[in-house]
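A single protein chain has been removed from this complex, and every other one stays in its place.
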Amino acid sequence: MRTEPDYLRAGRGIRSWLLTRDHKRIALMFLVAVTLALTLGGAFAMILRTKLLYSGPWLIEPLTYNRLFTLHGVVMVFMFMIPAIPAVFGNFALPMMLGAKDLAFPRINLASFYVYLAGAALALWGMIHGGADTGWTFYAPYSTTTPTDVAPVALGVFVLGVSSIMTGLNFIATTHMLRRRGLRWHDMPIFVWAIYATSIIQVIATPVLGLAVGLVAIDHALHMGIFDPALGGDPVLFEHLFWFYSHPAVYIMILPAMGVIAEVVPTFAKKHPFSYKALAYSSLGIAFVGFLTWGHHLFVAGISQFDAAIFGVMSMFVAIFSAIKVFTWIGTLYRGSITFNTPMLYFFAFVYLFAFGGMTGIAVATTSLDVHWHDTYFVIAHFHFIMIGGTLTAFLAALHYWFPKMFGRMYPERWGLVSAALVFAGFNLTFVPQFLLGNAGMPRRYYAYPDRFHVLNVMSTLGAYLLGAALILTLVYLLASLRWGKPAPANPWGSRGFEWRSPSPPPAHNFVVPFDPAHGCYAYDRPPPDEAPAVET
Amino acid sequence: MTRETDHEPGAAGYVAVWLALVVLATATLFLSRAVTGGWGLAVALVIASVKATLVAAFFMHLAHGRPIHRIVFAVAIGFLVVLVIGVLADVGTRSIASSYVDELGQPAPR
Amino acid sequence: MTAAVETAAGPLPVQYDSLERQHATARLGMWVFLGSESLLFAGLLALYAAYRFVYPAEFHAASAHANLVIGTANTYILLTSSLTVALAIHATRRGHRRRTVALLVATIALGLAFDVLKVIEYAGHLREGLAPGDYYAFADLPARGVVLYVTLYYLLTGLHALHVTGGVGALIWLAVRAQRGAFTPHSHVALELGGLYWHLVDLVWIFLWPLLYLIR
Partner (left out) sequence: MNELLRRILHLPAQSSSVAADIDALHYTVILATMAGVTLAAAIAGVFLVRYRRRTTAVPLTPRIEVPLWFEVVAYGGLLILFCAWWVVGFAQYREIETAPADAIPIYVTAKQWMWKFAYPEGPTSQDALIVPVGRPVKLIMTSRDVIHSFYVPDFRLKQDVVPGRAETLWFEATEPGSHDVLCAQYCGLRHSLMRAQVVALSAPDYARWLDAARAPLELPGAKGDGQGLAEDGRATAAERGCLRCHTTDGSPFIGPTWAHAFGQLRHTADGRDVVIDEAYLTESMMDPRAVIAAGFPPVMPSYQGVLTPAEVSAIIEYIRSLRDAAPARAVPSPAGPIAFPPPGDTPGANP
């Protein structure tokens, strides 16, 4: 029945991959790059955790330790968290969900991949060459006066920002202009809403980060003194510019994850979302209100009480949108017909960890508690609960969910469930002790710490080893099933989603027979459309 | 979809807009001498906004282009204002105590 | 596979139904890019607002030494260049290829004039010692606060001048393509995007001029 080769075999040779304009191939190239970044960042984390087994100086020098946590921050945030789900699954699934043959600007899409590689190379060369030891936050005046080599790393982050803007711009144009005839905004899958909201943040917030790290690079190299207190400058202003980007950036990280979950739950519960509008509009709500809350990172930085009041209240409002999403996902399970696959186990891990991480965010936004917790391991546990418990868990859920569609192979279900459980266990063993460390008052970025924090640190390190092992296990069996996985049917999960109405792996231009949007992507109260070969699992 | 080029201002329209801009620029120059201090800034910003609206509406075809263009422009300017206000709300209301130590009359220990 | 629709600008990309749809998408993409660029200046304007609030007197004193003549001349130059590029697009729609090229060349000339005046202005300031950051060596005014105005002046106008230079480069490329007849009344979206970008550069200067030169 297949008239033309699928996108994996549509072209031969390295040139057809490196110069491709097919959004699906670019998605796979991003997948490889992003997985490398995750592995690299994870390795740095392992070294940091190993050093923290002992309270005194051990294993590595303080300068090496400072460089490693900077590397861990920069690599994980800018090279994995920000691009991961949008650039891989946004690139792959968004056009298919809209019924489009490709993104609006394919050349810009390919360029964004090479700009990402350039930025990553520049940042890592900067690290190897001189190695910034400023932390991924680059706070002035330390970042502008430290003898280590800050400029290349800062410019690397700038270039990675440009790649992020290009991806965001592409998705906004595609969502507006390339929807299939008859596909209204309210017929679109919720994943598209989430990626659209993320793109708005990427396009609006990233330039301000570019400026902030650009100023740090200029200040460090040419001593322009824009934040230099000796010339009357105010370092807190850098913190304002940096967090104006970095708080919306955490929504860039979590919104696509929420989009993935909004696709996984209806498919495996075989049920229409509890409230489509709530899920769709809460994504936009997070995108816009998320820009008004950056000040809760500055409660003890010396901002005025009036400003702290504004940002405190706004932080409470933005949390409501996350609560809406969690309740709506759980509501979707009500009277569904649930099958328990690996993506669903990742969903349950996501719900528990993200909700807990989010609520500790509320606790930190309760201004007076932040005075004790700011810059301690409580904050580190909070954002790792959201980043690993939320985004990485959803990334793995998406990887398993769309694996049949991307590669035409099935992953081994049993191994999937085992590794998901190990990831959940390793994660909790690593980061729950860090909440307690934060309560006990251990500041972050500490090379040597008072002895009273010793036991909790050892527990956290063991957890880190377990989490690392579980992730490596996941990588192994996924790579193995590329070769030996059972051939995947077009619709292994029996999903109504639009992307499942094309063969696995899909042809170069996504659809043999364009799908009929009248059959909604969540219409589990009506029989499945016949044109897509609905295969029961 | 209406073709965009039907009702865009003709050559004469563009020259008229240009004249308005030049007049406003000259007005800003002289007004800045007359109105000084905080009000001077307000006046200058109002005139600049009027000029910006003229350029955006006619030269950039926002007036009769697709509505999404206006939304994108408004959102960008909106967040620009949010950033400036967020920063000013902090700098503006910081208490006196956090000015330089020596201004407190007590020499900071060297 | 739908047959690729032949258009003047090469085969219509497969994901577009019509040429007009592709142009509309290109314009939307450009507007999103312009929104993103304006946020780049937003960061510097926020710094300007904060520092002007903290050091009003120093900003006032320092602004007196800004070269008002060149600043005002540049304002008129950019306003006029906006007119010429708008007329150029208008001429393309009317099919007057030669007039389009002439107007584009005029715009390029005005852009270069802006850059030249800017270099002259910078040279003058640097000779006086009005240099940014640690290199500030201006006799009349103490550094504290004033140097922040000077640094912000160089950052704002420097970033803007960079965008002007980039714009001039784009216009030169567009003029060459116009000369080769690449733009027809129905297909000249690249020229429109170049025009939009140039108008944004003018828009930014409309705000920079009063904020930097007219602090009274």
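Lettered A, B and C in written order, each chain numbered from 1.
The criterion applied here is as follows: a contact is a pair of C-beta atoms (placed from the backbone, for glycine too) under 8 Å apart; a residue touches a chain by one contact, two chains touch by 3 or more.
Source: prediction; values computed, not measured.
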From A:Ile60, A:Leu284 or A:Leu369, the answer for touching the chain not displayed is A:Leu369
Out of A:Leu68, A:Met127 or A:Ala308, the sole contact with the unshown chain comes from A:Ala308
Among A:Val326, A:Ala397, A:Ala508 or A:Cys521, contact with the omitted chain is made only by A:Val326
Even though one chain is not shown, chain A touches it at residues 55-57, 62-63, 66, 133-135, 139, 141-142, 145-146, 229-230, 232-236, 269-272, 274-276, 278, 299-302, 305, 308-309, 312-313, 316-317, 319-320, 323-324, 326-328, 330-331, 333-340, 348, 351-352, 355-356, 359-360, 362-363, 365-369, 371-372, 374-376, 436-437, 439-441, 443-452, 456, 494, 523-527, 536
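Keep in mind that, in the parts below, only the chains that are shown with their structure count from here on.
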Contact graph of the chains (line, ring, star, complete, other): complete
Taking each chain's centre as the mean of its CA atoms, the one lying farthest from the centre of chain C is chain A
Note: of the two pairs A-B and B-C, more contacts are counted for B-C
Averaging C-alpha coordinates per chain, one finds the centres of chain A and chain B separated by a number of Å equal to 35
Dist(centroid_CA(chain B), centroid_CA(chain C)) in Å evaluates to 16
Among chain A residues, those touching two or more other chains are 176, 204, 208, 234, 237, 240, 244
For chain B, residue numbers touching 2 or more other chains are 68, 75-76, 79, 83, 86-87, 91-92
Per the touch rule above, chain C residues touching chain A in the complex are 1, 13-16, 21, 24-25, 28-29, 32-33, 35-37, 39-40, 42-44, 46-47, 50-51, 54-55, 58, 132-136, 143-145, 147-148, 151-152, 154-155
Given the complex, residues on chain A that touch chain C span 4, 95, 100-106, 108, 165, 168-170, 172-173, 176-178, 203-208, 210-212, 215, 219, 222-226, 228, 231-234, 237, 240-241, 244, 509
Within the complex, chain C is touched by chain B residues 1, 3, 5, 8, 10-11, 14-15, 17-18, 21-22, 25, 28-29, 32-33, 35-37, 40-41, 44-45, 47-48, 51-52, 55-56, 58-60, 65-66, 68-69, 72-73, 75-77, 79-80, 83-84, 86-88, 91-92
